[in-house]
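For reference, the structure discussed in these notes is given below.
With one protein chain removed, the remaining protein chains of the complex are shown where they sit.
Naming follows writing order (A, B, C, D and E), and every chain is counted from residue 1.
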Amino acid sequence: GPSHAKTKYETNNVTGVVTGLAWTRVGGDILFVECSTNKGKGKLTLTGNLGDVMKESAVIALEYIKANAHHISLEDTDFENLDFHIHVPEGATPKDGPSAGVTMLTALASKLTGRKVKKYLAMTGEITLRGQVLPVGGIKEKILAAKRANIKEIILSEKNQKDVEDINPKYLEGLKFHYVKEMIEVLDIALV
Amino acid sequence: GPSHAKTKYETNNVTGVVTGLAWTRVGGDILFVECSTNKGKGKLTLTGNLGDVMKESAVIALEYIKANAHHISLEDTDFENLDFHIHVPEGATPKDGPSAGVTMLTALASKLTGRKVKKYLAMTGEITLRGQVLPVGGIKEKILAAKRANIKEIILSEKNQKDVEDINPKYLEGLKFHYVKEMIEVLDIALV
Amino acid sequence: GPSHAKTKYETNNVTGVVTGLAWTRVGGDILFVECSTNKGKGKLTLTGNLGDVMKESAVIALEYIKANAHHISLEDTDFENLDFHIHVPEGATPKDGPSAGVTMLTALASKLTGRKVKKYLAMTGEITLRGQVLPVGGIKEKILAAKRANIKEIILSEKNQKDVEDINPKYLEGLKFHYVKEMIEVLDIALV
Amino acid sequence: GPSHAKTKYETNNVTGVVTGLAWTRVGGDILFVECSTNKGKGKLTLTGNLGDVMKESAVIALEYIKANAHHISLEDTDFENLDFHIHVPEGATPKDGPSAGVTMLTALASKLTGRKVKKYLAMTGEITLRGQVLPVGGIKEKILAAKRANIKEIILSEKNQKDVEDINPKYLEGLKFHYVKEMIEVLDIALV
Amino acid sequence: GPSHAKTKYETNNVTGVVTGLAWTRVGGDILFVECSTNKGKGKLTLTGNLGDVMKESAVIALEYIKANAHHISLEDTDFENLDFHIHVPEGATPKDGPSAGVTMLTALASKLTGRKVKKYLAMTGEITLRGQVLPVGGIKEKILAAKRANIKEIILSEKNQKDVEDINPKYLEGLKFHYVKEMIEVLDIALV
Partner (left out) sequence: GPSHAKTKYETNNVTGVVTGLAWTRVGGDILFVECSTNKGKGKLTLTGNLGDVMKESAVIALEYIKANAHHISLEDTDFENLDFHIHVPEGATPKDGPSAGVTMLTALASKLTGRKVKKYLAMTGEITLRGQVLPVGGIKEKILAAKRANIKEIILSEKNQKDVEDINPKYLEGLKFHYVKEMIEVLDIALV
């Protein structure tokens, strides 16, 4: 069935779409976080069969962007008159955990700023309200999945660097890693 | 009882009604997605004993139409002052999964544009917020059900083409397939 | 106890009250659907220990009436400033399933148009948003219950005609059947 | 503990308090339904550890009073700017079932009209939206409890008359029964 | 751990704090009910790990105070523009039952009138919407806990007097009891 198939990277040649890395019972995979906005009243809609922790990541991402709008040239955005929608295909697969935080943050920021996302880039990391990127689990599986999907660059928390260094280097060939501490660094690297 | 009876195709000679393909424990079947709109406040009502994943498909479909209104000549539609209702008979049968996404999208678009849907056409496919049509499961069972119900044309994700090619050709006689990548292609084919 | 007693038909000499047919573990029975309206904000209240599928029938009925108001001379009704209440006695008995759809539709239409319902008439059938009447189960048990309760005429989906023809004719004596395809036919027959 | 103690009748020398009859696992008992109103927005608050069916009775009672305000001289009541609260002591005891319907109706009507309730009167019966009083169970246990509590008159559905006639007359001494068909009869008997 | 420690009475030298008596699996204890108000829209917030029945007591207390504002010199209070918060420490201990009703009533009334609560006073009793104080369970355990906590006076329902008289008098030395019938008596005794 389609629900266990490994996803292939596709050029996200639009704003609001970012490639994340997931770690499930059947191994690592890439996933896409999609964001759209419409005229509205500040409502955040979340779809894609997301668990509570993953939904919280989206809430944190939007809250951070609102509180730090001036850092990403969004100080003139009228957040109260927009609705936000974040979707993570594929709907048949339940998804949870905090590791899509950076991906959701980047999708929202891309959509709101109108800036596209760097090609062949994927990311994984928990976010916090004060702007940190925290380490996440399943790094080895996620990296193998990224290679299979033709990813070239990966953004990780600096606290996941030791997990990468434990991996046999032959699996890392052709991959460039960005280790970050702050969420603002993610946006600097990802948005072109 | 009526709940296990196979549904027959009926000419949907009205706007807002689209034929989908379902795959349940008792095999494939066709289903109808019905859409109506009324003066309101942007509320989306979903009936027909739908599971959470299927409800999310409707949310994505409406969100996509709002964000891409100009692509389907709906730029003058006042979405905020309409209520939307999507119903999937039959109420006694629980339904779930993402595969009715294209069907819901087309029902909403048909109702809102006032364009009827091509006769003897059915469809199945997951939709995403950025406009893609993703592959779904149960293709063989769905196609057999479509033939029994007198369907002539079927829209599928291009990624389901391999599933069709695995089917013995004698079961495909008299059926025309449309393989699509984008949601906008579905509307181009389906709305007359 | 009173909860297993079979209900008797009573002249519904008021608007907004319609006789339906129910099929439960303890056999067939008639039931009454009662509707009242008050000045309000468009809210629909449902009581009578109703399951989710039965509640959805009421939502579909109201939505259909709003979208087709001009077909039943309700084009001047200010639906947004009315509250609607549908109750199905008896509260101690849980009720579910889609077969009260036509009964709920007729109760709402009777209350809103001020037209009473034909005497000694009962009905059972699922409704859809586009206006169809779908077949339901338990036809034999429902018909026996209707006879016991002194019902003279019954409205059914045309797709339930075969179920009636399977019944020994001696049980059908004194009963007149109306087989319908569309919801509008139900209202034509039922409202006097 | 206090939760199994039998309640004694107390003169309800205020408006909005009505004596009902309950039937639980530990036998019959009387209960009080208390109603208060405050300036508000039409909200109905229900307390006293009430189950869903019992809550529905309160909703039906209020809806009936609103729709029939002119029958009980409440046509000038501004229901939309009042909040309603119905409480059934004792909070430690879960309560459910439709039989408090007439009691809730009378409590609301007493509070809203300012008319007190006849002394030494109790009642039990399900209500419907069109104004009927339906029979309820546990009649024998309820009557014995009423006698113990010093009740002198009891209102019942006319369809519970047969249940009273099955009781040994010695248990009925000193009790006067009112058998009613319509909810308006209850209010005529109960409100002084 | 702290959750099983017995609480000591502390002078509640502020308005809105009242000492109650609790009865749990590990015996009797005193508890504090704290109330604060802020500018708002009439919302009642309840914290302290409270069960549904205990939450209902707070709803009844507030409703009673609103409906009887003139009896406690609150006729000029603008209830619709205040928010109310009742908290019962300690959050780790689940609490339920109706016996904190009088305590919640007194805390709200103290905060709203600005009158402090008599020192070394505790209370326990269920409240009803019409203003009665009903008896509660665990009287012996509650009284022993009150003594341990240095309480000098206790308010109880007059229907709990028999429970006090069953206790060996040596346990009652130094305690003064107030037996009340009406909620207004509680406020007369408690508010200084």
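Going forward, contacts are C-beta pairs under 8 Å (C-beta built on N, C-alpha and C of every residue); 3 or more make two chains touch, one makes a residue touch a chain.
Predicted, not measured: the structure shown is a model, and the values here were computed from it.
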- Query: Given the contact definition stated above, which residue among A:V53, A:L82 or A:I189 touches the chain not shown here?
  - Reply: A:V53
- Residues on subunit A that touch the omitted chain in the whole complex? 52-53, 56-57, 59-60, 63-64, 66-67, 79-80, 97-98, 101, 126, 128-130, 132, 134-137, 159
- subunit E residues that touch the omitted chain in the full complex: 1-3, 5, 12, 14, 16-17, 32, 34-39, 45, 47-49, 85, 87, 89-92
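Methods note: only the chains that are shown with their structure count from here on.
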- Item | Interchain centroid distance [CA atoms averaged], subunit B/subunit E, Å | 59
- Task: Find the geometric centre of each of subunit B and subunit C from their Cα atoms only, then give the gap between the two centres in Å, rounded to an integer.
- Result: 30
- Which parts of subunit B, given as residue numbers and ranges, touch two or more other chains? none
